[in-house]
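Heads up, one of the protein chains got dropped from this complex, but the rest are sitting where they should.
Now for chain A:
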């Protein structure tokens, strides 16, 4: 495509563009001044108005103020306040001016780029006329730019590993997390080496083998030996990674039955947009839940016909003792959530209709972690990691790892889920609905 600026109309249009931009900026400044003036005037008006009419709230921004003052000028009645609320929605003209300004700015940048492009074309044409044009000039330029990109890319990778890498990396604080971390590091080393080597090869090749005046490509359609080599080498590396990963995965997910039973049991229920935690109480058993029994007083839907539920504890945070195996039962009340604790390398989805389990052993208490991080406010956080609606981004729960003594102390202070109100409700319901609930089970 040929961009022409020699057209008279286009140059006039460009000129107009520049002029309007020149004017646009001062307009901005003037407008700013006038709005400031408006604000003060309006502020006065509204203070007077508020003495008359208490319903009109103090304006928070200039648009609101403008609207309120306009209304006050007409009539200072209570209806003015409601009218002003509607008018607040109208958008400050300044917004359009700003937008127009940036739009013009963008057009100017486009024009500059077009002018540079044109100058370059003229330069190329003169070179051609003088017989000095190097038809491989652009090819060399692009090859060189790719080489420069390589250097910048490597520097960028180094920078990001160094800076962002250190921001993002915290050692795992669980037993299985250490295995995951080791494997992560091994994979990271392998992939980084491959990333760097392949990029060096790619961009060095493009530079060395760029087309030149007398160069010719080497007809080399295949080499079975080398192809076999680079099929087998990745295959071996991947086999090692697969085996390593497979056994780690099995060791995390395949917990022997006796260890499952001896662990501390904690149930976590996700709902839009909160988590609820239930500890089993003295009997070590979490009582049954039946979602059909959900009532406003029993939002968890616990089935009190199961006596194991009577001593269940409801707690605010997740508190677990260090170096003890904890088995989490993850359930959901409404839609899919995900139980995710980055520091623990723990994640499992909360799926309605089924219980998922994750068993792990934390190795560092919150206090120790705070010392290590040198951050007295640091907390382990459990996040929701599966899109679940508008509050998804704000659905976390503190996880506190404490010593065993502290844990017992804390557990003793927690309240039972089966409160007196619920007991009364259950007792009164049971006499009437006893037969019905039995049939459900």
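We take it that contacts are C-beta pairs under 8 Å (C-beta built on N, C-alpha and C of every residue); 3 or more make two chains touch, one makes a residue touch a chain; residues count from 1.
In this section, contacts and distances are computed from a predicted model.
With the options "ABC transporter ATP-binding protein", "Phosphate transport system permease protein", "Cytochrome c oxidase subunit 1" or "Nitrous oxide reductase family maturation protein NosD" in hand, the undepicted chain maps to the protein name "Cytochrome c oxidase subunit 1" (source: UniProt).
Between the chain not shown and the residues A:12, A:211, A:259 or A:427, the one that touches is A:211.
Note that of A:227, A:404 or A:421, the residue touching the chain absent from this view is A:227.
Listed by residue number, the positions of chain A touching the unshown chain are 1-3, 91-92, 95-96, 98-99, 106, 110, 113, 117, 120-121, 138-139, 142-143, 145-146, 149, 153, 156-157, 160, 164-165, 167-170, 179-180, 183-184, 187-188, 190-191, 194-195, 198-199, 201-202, 205-206, 209-212, 215-223, 226-227, 230-231, 234-235, 238, 241-242, 245-246, 248-250, 252-254, 271-272, 291-292, 294, 296, 299, 301, 333-336, 338, 340, 342-343, 345-349, 351-354, 356, 377-379, 381, 383-394, 396.
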